[in-house]
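Have a look at this one before I ask anything.
Right, chain A next:
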Amino acid sequence: MPSLLELSNVTASYGAATVLHGVDLAVEAGSVTAILGANGAGKTTLLRAISRMVHSTGQIFWERAEISGMRTEQVARLGIAHVPDGRGTFASLSVADNLALGALAANRSQGSGMKELVYRYFPKLQQRERQQAGTLSGGEQQMLAIGRALMGRPRLMLLDEPSVGLAPLVVSEIFSILREVNATLGISMLLVEQNAAKALALAKHAYVIESGAVVMSGPAKSVAADGRVRRAYLGA
Partner candidate 1 sequence: MVFILEQFFTALSKGGIYASLALALVMTYKATGHVNFAQGEMATLSTFLAWSLVTSGVPYWLAMLITVAVSGVFGLSLERLSVRPFRQRSPTVIVTVSVGLFIALNSLCGWIWGYEARPFPSPFSDAHLEVVQGVRVRWHAVGAIAVSNCMLGLMFVFFRFSKAGLAMRGAASNQASSRLLGINVDRVMGAGWAVSAMVGAVAGMMMAPFTFLDPHMMAGPLIFFFAAALLGGISSPLGAVVGGYSIAFFELIVANALPSGNELRTTFALLVIVLILLLRPHGILGQVTAKRV
Partner candidate 2 sequence: MNVDIALPGQHRAGSTAPASRARLLRGAAWLLAAAAVPLVMQGYELFLVTSILIMAIALLGLNLLAGYAGLLSLGHGAIFAMGAYAAALLQKNGAVPLILVPVLAGIVCLIFGRGFAFALQRLEGMQFALATFALAIVAPQLLRYDLLQRWSGGSQGIAFTRGAPPEWLMLSSDNWLYVLVVVHLLIAAFVVDNVRHGPDGRALLALKDNALSASAMGIDTVAAKCGAFELSAFFAGIAGALNALLVQFVAPDSFPFFLSITLFIGLVVGGIGSTYGPLLGACFIVLVPNFAEQLSQAATSAIYGGVVVALMLAEPNGLAGIAERVWHLRRFLPTSPNSNGDQT
C-alpha cells in the first residue's frame, strides 16, 4: 500500500538539545498509525516537525513530494490537519467561528457539508454554537479541535494526545468517533498517544518512540502483544 506520509532520518533539536534522532516513519493511506511513548520521548516534536513548526533535518515526503522546505500554513493546505497538544482553541471566538476557521483555507468543494457532519458527530458543539470557545470543558474543546480539523476535509489528521486530561467516558466517545471518521471518510490518522490501550485498539500500525528514536514498529496487534510494550505501556 502506498505511503501517504513518509519520514526519513528526521532529526530535530531545540537549541543544543536533540529531541529526535533520525526517525523513519510511514503512514499508510487510509489507515490509523499510532505513536506511543512516555513523556518527553519526542512524540509532540515529531508532529511539530511534520507541520514545520519546529526545524528538522532529514526528509519528509507527502505523496512522494518533499515538503520539509514548506512553511506551516503551506503544509496545512496540502490537507494535513494538525490537532495540537493543548487543543489550540481560539478561546476568544465562538464555537461556530472556531469551526469556520477550520474551513477557511480549504477548498470550497472539499469543505461543503462538513459542518453538518461535525455537528452530527458532536451534537454538544451545536448546542454551544454561540458560546465562547474558551469557556468549554476540556472534552468539548477536544471535540472542537477535532471538528475544526475535519472542517477542511483533510487527507491526514495529526492528533497530539487527544485523550490527555479527559474522563474515560469522554475518551471512549472521542475514539469511537475517530474510528468512524477513519472508516467512513477514509481520513488517515497519525495518532500520538500516552493512552496506549486505546491507541492500539484503534490503530492498524504502531511505532514506539523512546528518547527520540523509534525502538519498535509493526502492526498494532503485534506491538500490543509484545511483552516489553505490555509491561511498559499497558500495565500488564
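As a selection rule, all candidates are chains of the complex that A comes from, given by their letters.
Here is the rule we go by: contacts are C-beta pairs under 8 Å (C-beta built on N, C-alpha and C of every residue); 3 or more make two chains touch, one makes a residue touch a chain; residues count from 1.
Bear in mind that the values here come from a model prediction, so they are computed numbers and not experimental data.
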item	value
Touching chain, any copy counted, for chain A within the complex - options 1 or 2	1
Contacting residues of chain A [partner candidate 1, same complex]	51, 53, 71-74, 76-77, 81-82, 84, 88-93, 97, 100-102, 104-106, 148, 152
